[in-house]
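All protein chains but one are shown in place.
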Amino acid sequence: METIRIEKKMKTNTEKQHEIVSAEFMPDENFSTKRKVMNKIETKNVHCWYGDFHVLRDVTIAIEPNTVTALIGPSGCGKSTYLRAFNRMNDLIDGFKLEGDVLIDGKNIYDKQMHVNELRKNVGMVFQKPNPFPKSIYENVAYGLRVNGINDKKVIDETVERSLKQAALWNEVKDNLHKNALGLSGGQQQRLCIARAIAIQPSVILMDEATSALDPISTGKIEDLIAELKKDYTIMIVTHNMQQAVRVSDKTAFFFLGDMVEYNNTKEIFNNPQQEHTRNYVGGRFG
Amino acid sequence: MNNEDIKTLKNNSFKVWAVFATSIGLVMLGILLVKIGMDGMHRISMQFFTSLPSRRAEEAGIFTAWVGTLWIMGTTALIAIPVGIGAGIYLEEYSKKGWWSSFLEINISNLAGVPSIIYGLLGLEVFVRLLHMGESILAGSFTLALLILPIVIVSTRESIKAVPKTLREASYALGASKWQTVWMQVLPAAAGGVMTGIILALSRAIGETAPLIVVGALTYVPFTPKSVFDSFTVLPIQIFNWVSRPQAEFLVNAAAGIIVLVAITIVMNGSAVLLRNRWQKNVKW
Partner (left out) sequence: MNTKEKIIEWLLFACAALCVLTTLGIIAVLAIQSVQFFSEVPLKDFLTDTQWTPLFADKHFGILPLLSGTFLTTIIAITIALPIGLTTAIYLSEYASKTFRSTVKPVLEILAAIPTVVYGYFALTVVTPFLQIFFPSLSGFNAISPGIVMGLMIVPLISSLSEDALYAVPKSLREGAYALGSSKLQTAFRVLIPAASSGIIVSIILAVSRALGETMIVAIAAGQQPRLTLDPRVPIETVTTYIVQVSGGDVPHGSLEYKTIFSAGLSLFVITLILNNISFFVKKKYREQYE
């Protein structure tokens, strides 16, 4: 069963690779000029600390644009820290320290000249637990625009509709846009959070165990969505669910105790792991 | 009687005492309300609210007193609310853990425990004399604002602390700045608690008498203030003045004034409790 699904996804993925070019020319006058085609992201010799605790050691990965990369590994292996290094979310934690280079389109995002708010506009994030703002559905999606100084109602209206459509939520909420987002179901809330993230047209989307709090049906919807979003975005997910990594990702990186043990095509990682630790983990021998 | 019987007896007698102890405060409140009602209710009339103070008890009213109270409360709120919320935000969202933040914390905790009359002495020297505000509404309001500041700060901090971290993360992840996050997400989410604290703080300020006497609020003001630089009296001082007179007729006026003051206090505290309950019910993260 599993393999069949993988092959199916792989096929659609290759199909979509061909569509990338046309996807860049989506009919959106307001944002198309802002969109950049290249979103290559990579880390070189990245080390991270929380106080004295060395959580990530010497991680070097290069990620191609418009792919889905899964970060897997047992709890406490540093995969979430690694994910959050790309939008500098770790900076919010006292005592966090990073060494090495985190590059997006060749620019080190930890440079002094880098505005962290600008960076976060370019790198969207979806969290483990759905965390909509206690405001209306509309305002949730509009927030990212408002904090970026966009107040033109027409632009916001269009963006809200487009984002909700892209997040496959539009049909469910279009008549209730001004209802409080906390009234939505968990799965709907998470799709709203995705819509909120893509409303500001990031080039990278980070998902930190975005489906772990959801039921299987909602999880399925979000996985379909990830496959769809790959056309426009470079996506990185952290997941505890190995089947999910197999289903949605092109590449997988396995982390263990702060080390990036192995990074390869997802198929290779799961069918033909090179490292002992990886083999044990994907074989379910610890977790 | 065996051991168990003694245990039960003790337990039951404690229960009787406990019910008495719990209710004695309420009983006193009841007696107090009945007493002021009996003493002062017949004095409550339009004339009482619209008359100036007078040497003759039956002609005297609380016009200057309640107008003064309004002025003082308005000005105090204008000073204490932004400063108190600002300080609360700073302590909860901006200041890093360290000697400075613990120093601020112990400092605020101490200020909350300083007797109100000491604030009066501070206001007398700093606002009335040093800053030349004179015995004005402005001086009184600054004094009261400093007095209630710890209450506003503490309640602001508690409500901000209750806002989940995930909300901040979501906002930061969308590229919002720190202030945008605080102003557009954290503060609205904490608004109920902050409001409750403000109402309680203002209700405390309305009843404060001693510090205003020290900064020179007058007991006899034959006119209503026109600006914050005018001298003033307030409701509790007017009551104190009437209570202190030897003639019994003035006690009736005092009781009537107390009815007004207690009504304001109960309404304010009641609405704070309602607001708090409603807010707690609405928030479901």
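Quick notes on this one:
When the chains are written out, they are named A and B in that same order, and each has its own residue count from 1.
Following the convention adopted for this analysis, a contact is a pair of C-beta atoms (placed from the backbone, for glycine too) under 8 Å apart; a residue touches a chain by one contact, two chains touch by 3 or more.
Bear in mind the structure is a predicted one, so any value in this text is a computation, not a measurement.
The hidden chain makes contact, of the residues B:A77, B:L122, B:I198 or B:V221, with B:L122. Although one chain is hidden here, its contacts on chain B can still be listed: residues 7-8, 10-11, 14-15, 17-19, 21-22, 24-26, 28-29, 31-32, 35-36, 39, 82-87, 89-91, 94-95, 103-104, 106-122, 124-126, 129, 146, 149-150, 153, 177-179, 200, 203-204, 206-210, 213-214, 216, 219, 236, 239-240, 243-244, 251, 254-255, 258, 261-262, 265-266, 269-270, 273.
One rule holds for everything that comes next: only the chains that are shown with their structure count from here on.
A straight line joining the Cα centres of chain A and chain B is 49 Å long. Chain B contributes residues 96-97, 164, 166-177, 180, 184-185, 188-189, 283-284 to its touches with chain A in the complex.
The part of chain A that touches chain B in the complex is made up of residues 87, 89, 92, 94, 117-122, 124-125, 127, 129, 131-135, 143-144, 146-148, 182, 193, 196-197, 200.
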